[in-house]
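Have a look at this one.
In this view, the complex is presented without one of its protein chains, the others remaining in place.
For subunit A:
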Amino acid sequence: MQIVSVQNLRRFGKPIVFAACLIPFAWLAFNWWQAFAGQPHDLGFNPNETSNRFSGDWALRFLLISLALTPFSRILKSPKPILFRRMLGLFAYFYVCTHILSYLWLDLLWDWAGLWADIVKRVYITVGMTAFVLLTPMAITSTKGMIKRLGAKRWQRLHKLVYIIAPLAVIHFFMMRKGFQLEPLVYGAIYLGLMAFRLKGRRRS
């Protein structure tokens, strides 16, 4: 019997991946707990900035990882990676929510007027918020029931939104950095690479 069977992946693989995906959040939550308690923490000298960046980094990473699963399954010539796509996509949404919570609570201190001013005036926040708004219906319709209710075709069309969301997230990251920095461009290159792989595959099939 195969060790990496679909059944084993469902039974053991998924809980393990789920727990692993929670590690960055656990790190962040633990360190904020320590910071609020006045204990030593690893958030550095500007915990708000660290927290915004850390949560944003992971949101973007999960988004790209979930986008990488289809190409990955094609390379493996196996549909198994797809088993994890919904979970990883939802974790991307989870970290986006953490990112926004970090910004709204820890950075803006629930200043709703400030939030609105930022969304209207600060283009990188407008871009980021647009990505969040577009990602929300994807998260909501991620259940089996929703797929049925929408019908596979409409559901698929809706979930193509991710091809817009990912570049918006990269642009948001790029714009937020001072000057022309390398790191956002690396994420952008990964996105373009994944897209190129998809297009190449499509042309062939």
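Just so it is clear, a residue touches a chain if its C-beta (ideal position, glycine included) is under 8 Å from a C-beta of that chain, and two chains touch if they have at least 3 such contacts; residues count from 1.
In this section, contacts and distances are computed from a predicted model.
Of the candidates "Polyamine-transporting ATPase", "STAS domain-containing protein", "Integral membrane protein" or "Protein-methionine-sulfoxide reductase catalytic subunit MsrP", the chain left out of this view carries the UniProt protein name "Protein-methionine-sulfoxide reductase catalytic subunit MsrP".
Considering the full assembly, A:122 is the residue among A:14, A:61, A:122 or A:198 that touches the omitted chain. Seen from subunit A, the chain kept out of the figure touches residues 27, 40, 42-50, 54, 106, 109, 114, 117-118, 121-124, 175-182.
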